[in-house]
Each structure stands twice: as structure tokens, then as C-alpha cells.
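With one protein chain held back, the other chains of the complex are shown just where they sit.
For reference, chains read A, B, C and D in written order, and residue numbers begin at 1 within each chain.
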Amino acid sequence: MRFPYKTDYGQDLDLFKSSSDRFWYGLLALVLLSMPLWVDTFWLGEVSYVFILGIVGIGLMILTGYAGQVSIGHAAFLGIGAYTHAILLSMGTPFVVSLVGATALSTLIGAGVGFPALRVAGIYLAMATFAFNFLVEFVFVRWESMTGGFSGFAVASPEFLGVSFTSGGGFYYICLLSIVLAILLTLNLLRSPTGRALIALRDSETAAQALGVRLARYKTTAFAISAGLTGFAGALFAHRIGYLAPDIFTIMFSIQLLLMVVVGGMGSIHGAIFGAIFVGALPQLIAIMRDYLPDSVARQPGIEPGIFGLLLVLTILFEPRGIYGRWLKIKHYFSVFPMHKKAAFSRQKSYTKSER
Amino acid sequence: MSEPILKLTNIESSYGPITAIRGISMSVPEATIVTVLGANGAGKTTVLKTISGIIDPRKGAVIFEGKAIQSMDPDAVARIGIAHVPEGREVFPLLTARENLMMGAYARSDRKGIADDLEMVFNYLPAVKRLEKRTAGTMSGGEQQMLVIGRALMSRPKLLLLDEPSLGLSPRLVKEIFELIVRINGEQKLPILVVEQNAGTALKAAHYGYVLELGRVVMEDSCERLMEKEDVREFYLGAAPENVHADIRLKRRKTWQ
Amino acid sequence: MAIFQARDVAIKFGRISAVDGVTFDIEPGTVFTIIGPNGAGKTTLFNLISRLYDTSAGTLTFEGRDITNLPAHSIAGLGIARTFQNLELFDHATVLQNLLLGRHAHTRSNLVAELLFLGSVRREELAHREKVEEVIDFLNLHKYRDSMIVNLPYGVRKVVELARALCSEPKLLLLDEPSSGLNTEETGEMAFWIHDIRDRYGITVLMVEHDMGLVNRVSDKVLALNYGRVITIGTAAQVQSHPEVITAYLGG
Amino acid sequence: QTRGVTDTEVIIGSAGDLSGPAANNGLASAHAMQLRVDEINAAGGIHGRKLRLIVEDAQYQVPRAVQAANKLINRDKIFAMIGTVGTPQNNAVFPLLEQNNIPSLFPLSQARVMWSPVNKLKFQFNADYRDQVGGAVKYMVDQKKTKFCAEYQDTDFGKDIVTGAEEELKKAGLSIVAKSTHKPTDTDLGTQMINLRKAGCEVVVLGTLGRDAIIAYTTARRAGWTDVEFIGVSPTYDPAVSGVPDGGTDGLYASTGVWIKPREEMPEAGRQMFDKYKAAYGSEPTVSAMISYIGIDLIAIALEKAGKDVTTESFLAALESIKDYNDAFGNPPQNYSADNHQGSNAAFVTRVKGGAYELIAGPISHTD
Partner (left out) sequence: MTELSQLIVYGLATGCIYSLIALGFVLIYKATEMVNFAQGDLLMLGAFVAVTFILTLGLSYWLAFILAVIVMAAFSYGLDAVVLRRVIGQPQFSVVMLTIGLGFIFRAGATMIWGTEPYNFPAPFSSGVSVVGGVVISHVAISIVVGTVVLCSILWAFFRFSKLGVAMQAASQNQLAAYYMGVPVKRIFSLIWAISGGVAAVAGILIAPLTLVDNTMSMLGLKAFAAAVLGGFGSIPGALVGGILIGMIEQVSGAYFIDGSKDIAAYATLLLVLLLRPQGLFGAVGRKKV
């Protein structure tokens, strides 16, 4: 295995830990930037969607993967962002301003929701966010003058400085830029005192308090940032969907969002992205695969969610710590090649203990 | 001498890529108390976990009463008569002390025997009786430790594994616990394998001892002879002259490293 | 002038009086030890001082300031740090991250600066890191710097907890059974460390301990507790010759 | 070259539902469409081209519907879209179709927005929910009922029905005297029935699907509330509703745009289709199956009319030129024109008797 040789403390603070990191991420950036040149509209659309979900994934990862607060209500924040953005746009607000507005409002509401989290923990918190999701859905339905109620309303196409970004390429770059920004900001946060404080909340509230971590402040911060990112993604999501209706932002969608961070791998930004690919792109891949299956199989009702469920189950059975866990193992395998020991990958028996 | 009740041959166990013990052989003869000493991280706990099936060893065999048990599930190991008092007070936090004790007797069905043993435990550990109806999660560290020891006794084991039983107990209780160990061993001929940081007390109570360093057995002998050894005396019994002044804390390193 | 005072402190859990009218003073720069049978209320007393539990009566004063009703998170900022009997480390973080969290009470950066990782944040982090490395040197934790806590043996975790508490540069350090789970050699080292903490860094230590060897070596004053009440306060030798301490705690 | 049209094929897409809560409708529709496509292809196709139908599974989720549309539009390059399930899904998908000038045909949603206001790309052929409820109300008004109430799902679908009822009642100088709502997943409508009963309703217009129609009706009847009629719209017109054991739904009305005639009254073509469908899929075709079967037929006719060098524009013009079209099942004739993209708005009023729906009145056009 290679160990980067450290010469000063600042190196631990750097985003790229080694020059090979720099190389690979640079390559990735090149690939993503040039994508519209060699990929058709279909794939651009799908990749944009994965980016949008990726931003939600990052937001949820901060809250659930780092701060240890579970939310089964994030579709509500997505909805708040989407509606706010679409409503602001319809009132003639410029694109960027409306994007900021949507983010700000969901951040605020997120901070508000973070408040109950001071008292409520674990599954009860999860259920409080679950209830919150229903209440928000109710508001979307009932506040007809703003949201158009159940009939919903169409979202204006993104336009920046008079240029429309509806085309696959333009929207793709907006999403790419957004997710890169989201990742950078999040990485900054995570290598700062706040990021550490979130981890402290997750692992031991008692010890965190004793070290001076204000639970109230950091829980609300975690909720606010998470909701903010999700609301921001919601604004982009509004464009992607094109038409908003309350029954998009359901509890089932929230569960899928949560699925992302778990399947991707808790506690890592990579995990959020892997999860977004799983939830965002996999169903489409299954749909494409169905085109090549014999009719007798492809025409089976329920085949798509069935395969999705099967892959989900297999992924978790195979790698309970998420796709990122597997990724690390593969990386490890190559970095020690050919010295790799089989035992290093063998699963240990492990045991859980109640947090109650 | 007859076959030992428990025999480890060349055990190697690891946590993922970290190898914690490397080729350990030891045995616990019938009716004896065996103690394992070692610094932090030497692998003592790992040895006990390997015996009770919590970890599957990568190599080697664990023979209990002539049967290889190294790949059995921990619950099966418990049912064939190995009771384990784990490190770190593993109580059932929401059950009462009494329910915790009764869980110790889970694998048994002789009502009378269980009732007798409950009396016995209350007798040995009167503090536990006082706490009978309290939920274990709210008890103090030492109270939990007593509870866990009592719980292990409830299973009427053929072999008792104790991982640092004196952890967090008051001096008086440490004495009592070790008296209890010796007494049970004497009365019931129960073989006991005890890991202990409190080396003096452990060596006095036990018949035979092993010293572990970095996952290997570096010394083994009867306890009387171990107590004679220079290194044991210095590092485990604290017999070296005290260097009161911090600056001249130049310590002799262990010779066997 | 005492750095810390407890006056008639009490707490009840349901019908159980875990701490019942405890009064004592700690002089600055001393090691003050509490001993007592299991369940006597020692840890509960610590929890009261670090404000994890609310007192049902009495006052706690630190450096002349009444801390009885302060919120738990403000205690660290005043200069009180502690370790936990059952270890409360951040298990899924590295030793380094744990220790840096020890610096939390001293962080000044704001959220916006952190999101942008401005130069000020980097400088502050580096300054914290210097302090943390000092503690790592002191407690010999070099080789564990980047290990996850879950992968460490119990004894090392204990040291990491001590280190984390020291990182917050406390004036009063609460140690709950620092030697439990350590062998004789390591306990010896702990004794040296406690001396150093007191003498070199001038930190006042309040300690709960069952290992009488350690108690004798480091304590300036000892308090014996039973059933939540003070039996006696005095030097180690005085306390150990008290008949009630002998019967209830040391065992005849 | 027109998109979706090759020398040998015309590609038609559908963002349908093969799983999820609307799977029953989506699946029947997919089956029936394929049946008609196979028939057409077996007969040599249209101008030498075969029809190819690609059905995606949107699972009644808007994001999935958008993904499905992205695939159909940008990957499969379809010529036209047919049978998209659900109103919100259609609303979300339509802008994408519009950008690419792809017709949105005969969706599996009878909401008014599916065809009105007129959009050159949107076509719908049968009575929408408002027409259905309009016909129903007209019938009830004719029966001298005056106190109308509504029990409806708190969804766009439910709203559409209440709006339709209100519009029609207004013509008679009436209005809805009491309204109450429920969620699609509710298992109990006790409170709602108590409230409506208090209001003294004579007719309760149901904005329900199958399950909640049954719950509403049986709850009311069991509570001894008999001097009231309940009338639902096409989703209630379902064999699962009429087939409730022990005649639980006897007397329940349903209004529908597509009335399934008894076999003996059906034209020969329809009878054959029923037999084929049953043989292939093991169940009777439903309303959704009929709608989609007719939809493919209409597409084929328009393609035929548009000629060999079909373009989207010529295809749309051909659709608009269809007059007096009689489908295989004996539904009222359909007429399209440049300013009317709905083929017919006639509704049938039916009522459950002895485990099946029987025709009471119709076709009724509330605009007549």
C-alpha cells in the first residue's frame, strides 16, 4: 500500500491527499466537462438527474451519515425548494435570485425542523420528519393560490442572462456546476470544526456536550444545511420535472432518497454519489435492459421494480456498508496488488447493541 | 494428568486485516484456574472471544472436552457449557437485574436448580439482590459488573471465562470476587480461565498463568514460578523501585520484545 | 481560595438518593480523589458537575462562579474537562479527530468561513493541531494518530480519552476511574501522567478511583462516599484508616 | 425524415404503468395496444411500415414518467406518445413532447387538461371526467333530484369531478349542498358519510376509484342510509366494484364514457377482440383496454390517411380530419376537427344489479 508521506500538518487539511488523487479527479473533471460532446441528449438528461439526486444525497449524507440524524422527510424539502423556485420564477424573478431564494427558504424551514430534533431522537425523529413530510404535502395541496393545488403548475424553463438552458447541454452544465459546488462546500465543512462536531453528535451526544458542543446549534445547523442543499436540488429538480404536483413529493420518494445514502455508503460523500447513481440511473438502466429481454420476460408486469428490489437486496447482502465500502475494498485490492490477502475482505461476525 | 478440558492449538485470529493473535496455544486443565496476563492490546480479550465463537479463528483449533468448537456459533458454544463474562459490562439495559440473571439460565430448564442458583448468586453478591428490580441500564459501572458475573454463574457452566472481572470494582469487592472464584473452583471443581490486569491478585488466585505480548504467548508457567520472574515482577506486579521524579522516568524495556 | 466547591449537592432518581448532601472544596493545583463502594454515587457526582444531570438541591461553584444551572455545553468553555467511566469516545472517527474535538471549546470560526475554508479557518485548524500534537507527544499516542477508535484496545482508548480531555486545556480535570482496565505498568504510567498534569500544567484534578495504590501515590486529599453521603475527607492515610471506609470499601 | 418513422417502422411510445397503484389500468392498456399493433402488422402494416410499440413502466411516479419520456423521446426517437397513465405524469411529460413536436395521444387520464384548451399535439377521444359527471348529473336532475353532494378524493382527479358536477348543476340552477373528501388510501369513510347524511343529500357524486367507492357505498347502506343515490365515474365502472360479494354494491350508479356492451350487442370486430384478449391475457378487457385499443386504431387510420411521406404535421392534420369514426365496440361515433380534439363527450349511466353493471341511460351528452 502507498502511504502519502506527510511533511506538515497542513497536508491533512488538503482536499487532495496525493498527486494520484489529483490526477484521477482531474481526469474525471475532463470527462464530465466534455460529456455533451460525445453523449446524446438522453444520457445528458439522465446524468443531470443523477447530479440533482447527488446533491440531495450529499445533503442527506451530512444529516444522516455524519450527524446521525435520520430524516424520512427529505422529499418535503425537495418540494419546498422546487415550489419556491417555480413560484418565484413565475413571478418574474431572475433565475439565480430565485435559486438563492429557494435555497434560503428551505434552509430556514430545515432549521425549524431541526428544533424538535433536540428532544426527539432515533426512530422517533425519523417519524417526526415522516409526519412533517405529510404536513408539507398537505400544504402543497391546500395552498392553491400559490401551488395550484392538486392540478399543480408548469415550471418556466431555466434562463440565465437571457439565455435559455432548456437544451440538454445547458441544463447539464448547470447541474454539473451545482454538484461540484455542493461537494466543495460540503468537503470544506467536513474538514472544519463544524464537520467534526457533527460526527461528535452522531457518535456520542454526551461526550460532545461535555466538550462544549452545543447540541441545539449543531443539530439545527445540520438540518438547515441538509435542507438547504436539498431545497437547492429541488429547484433544479423542478426544471427536470417541468411540472410540479404535490404527489411527487411523497413519503415514498423520501424513502428512496434515504435509500441513496444507505446503499451508497453512510458517512462518505462518495457514498452519496454512488447512491444517486443507484436510485437515479439504475431504474432507467433496467428499463433499457428490458428492451433486450425476450418478450415473455420483459412484458411481465412489475418486472422493473422487481429487478430494482432484487438488485437492492443483493447490494445490501453483498455489501451491507454500501457501495462505497465495496469501492474501498477494490481500491485496496489494486493498491496492494499482488500482495492482497483474501482474509482482508472476509466479513467478520458482528453484533449490534441497542442505543436505547 | 487427564486431557485438559479446553485446549487451544496455534490459534490465529484477526479483525479484518488486523491480526490480533498469532499462533497461540494454551490449555485449561480440569478444575484449575488459569490466568492470562498481558499489556493492553496484547490480545487477551481476543483469545477469549475466539474460544466462545464470537470471532472465528483464521487458523488453529479450539478443543473443548475433546471436540473441536472453533467454528461454532457463540450461542452453541454457550450451550455446551462455556460461560463468558465479557469485557465492558454487556448487560441487557432495559431488563431488570433479575431478568438479566434469569437470562443467564436461558439454556437450562431445571426450575429447581435455577432457583437454587439464583439464591446462590444473591448470596455471593448481596448488592445484586438489593438491585433486583432495577433496570440494568441505569446501574453504576460496578453494579453492572457484579450483575454480569452473577449472570454467568447462573448458567452453571463447565468452564468459566472471565474477562477482567475486577474492572471498576471496589477493593473490597475485588477481594470478594477473587475469593468467590477460588471458592467456586474449590467447591464445584469448575475450571476457570481469567484475564486480569490486577496481576497480583490473579496470580495469587490462579494455578497456572500465561503472559501474552503482541498476540503471542511469551511466558507460561505455574503461578508461583511466574511470580518469581523478574519481568513479571516489574511490569505486572509493579515491584520495581518507584521513580518518583517524572523526569528520570527512564524505564527498562521489556526483555522479550 | 478553592477552585471548586460543592455545597449540599443532591440528586434523586425516583426513590433512589444517588447523591445526598455532599459538600467539599478543591484547592487549586491539587489532586482530589473520591473513593467509595460501587453505586456510592461517584459517577453521578461527576455527571452533576458536568451538568449532564440536574441537581435536586445544592450548589456547585467553579472559580467563584455558580455553575449549578448552566447548560452542559458551556462547562467545557469554563475550563472543566472530564473522562468517562465507560468511555465515551467518538467511535467512528480517528484519534486525531477525537482530539481535535477536544479543542472544540476553543474554536472561533464561523459557518460561512468554514464553508469557504478561508485562510483564517486553515490557520486556526493548524493552531489547534499544534496543541493536539503536544498532547500526543505527552501521552505517547503517535502511532495511533490515524486509527479509528473502534479498532483500538481498551487501554489505548482510555489514554485517548484522557488526551481528549487535556486538549481542551482545562483548569479542572475530572477523571472517572483512570486506571481501570490498565495493568500495573500502565497504571504506573498513569500516575506519572497525573503528577505531570498537576505539576507541569498546573491543572487541578478531581478523580474517582478504586486502585488504592494509585490513590495513595497521587492524591493530595481523599473523600470517601457511601450511599451518596460523605463519610470522611482527609489525606489518603486518614481516610483509609476510617472504620466505615474499611468495612464498606476496603474490606477487612 | 420524420422522427420515429423509418422505411420499415413507425415507433410509438407509451409511458404507461406496469406496476404500482395504477398497474391494473396500465397493464390492460399495454396489452390491448399490443394486440391492435399486432393485428395491423399482421395485415401488412401501413404504407409498408410496421408499427412498433415501446411501453415503459412509470410506476405512477412523476420522476419515473419523466425518465421514461426522456428514454422514449431521446433514445427510442418515437413518433408519437400514447396512453400515458396519470394526470400529473401527463402534465410533466407533455412539455418534453412539445419541445420535440411529438403528439400526445389518448392518455389514460380523463382529465380535462388532456385535450382542453386545444393544443395541436393533444388528442383525447372519449368523455372526460367532467363530461361523465356532467352526463350523470344531467340524468339525476332529469330524475327530479335536487340535493346533490360530493364525496371525492382529495386529488386533481377528485377536484375535476366536483368541478364538472358544479358546472352541470349550475345549468339547472342548483349547487352542491355538501362536500367531503378522503385520501386514496383511506379504509374508512364513516365520518364523511355521517356528515353527508346530516346534509340530507339525495345524490352523492363520487369522485372515487374502485376501492373507496365500495367503502363509501357500503358504509352508507349499512348505516341504513337508503334514501340516497351514489354515482361514480369511469374508474368506479369496474367489475371489481360490481362484483362485491353478497350484492354489497347493488344499486350503485356509475357514469362512463366507454360502455362495455353485452357481447350479443357488440359489433363483430369487438367480439373478436374480446375473445383474443381473453385468450392472450386470461382476463376480460377493461375500459382502459378498450380506450387504448381504439387509440392505436385511430393512429393507424391517421397514418394511412397521411400517406407514405408522413410528417408529424400531416399526421396531425389527418387526425383532425377523422369524422364519424365508429370503433370496434359500438361506442358513439367520434368526430375531430381543428378546434376540437375530443372525439366524443357522450356518457353512459349504468347501475349495479346482480353483480354487474347494466345500462340505465345513454349515450348522454351534457352539452346537447
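Convention: contacts are C-beta pairs under 8 Å (C-beta built on N, C-alpha and C of every residue); 3 or more make two chains touch, one makes a residue touch a chain.
Computed from a predicted model, the values in this text were never measured in an experiment.
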So there's a chain missing from this view; which of the remaining chains does it actually touch?
A, B, C, D
From the listed residues A:A121, A:M146 or A:L328, report the one that touches the chain absent from this view.
A:A121
Which residue of A:L108, A:I251, A:A298 or A:V336 touches the chain not shown here
A:I251
Contacting the left-out chain: of A:A82, A:M266 or A:A287, that is A:M266
Residues of chain D in contact with the chain not shown
19-21, 23-24, 27-28, 154, 179-185, 187-188, 190-192, 194-195, 198, 210-211, 214-215, 218, 222-224, 240, 243-246, 248, 282-283
Could you pull out which residues of chain C are in touch with the chain that's been left out?
43, 47, 52, 84-86, 88
With the missing chain put back, which residues of chain B would touch it? List them for me.
52-54, 73-76, 78-79, 83-84, 86, 90-95, 99, 102-104, 106-107, 137-139, 151-152, 155
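Just so it is clear, only the chains that are shown with their structure count from here on.
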Mean of the CA atoms for each chain, then the mean for all of them together: which chain is nearest?
A
Based only on mean CA positions, could you tell me how far chain B sits from chain D in angstrom?
74
Going by the touch rule set out above, which residues of chain B reach two or more other chains?
15
Enumerate the residues of chain D that touch no fewer than two other chains.
none
Quick check on the complex: what are the chain D residues that touch chain A?
18-20, 23, 27, 30, 54, 56-57, 59, 61-64, 66-68, 70-71, 73-75, 87-88, 91-92, 94-96, 99, 113, 154-159
What part of chain B is in contact with chain C in the complex they form?
15, 18, 37-41, 45, 87-89, 127, 131, 138-143, 145-146, 164, 167-176, 197, 199-200, 234-238, 242, 246, 249
Can you list the residues on chain C that touch chain B in the complex?
13, 35-40, 43-44, 85-86, 151-156, 177, 180-188, 192, 195-196, 199-200, 210, 212-213, 217, 248-251
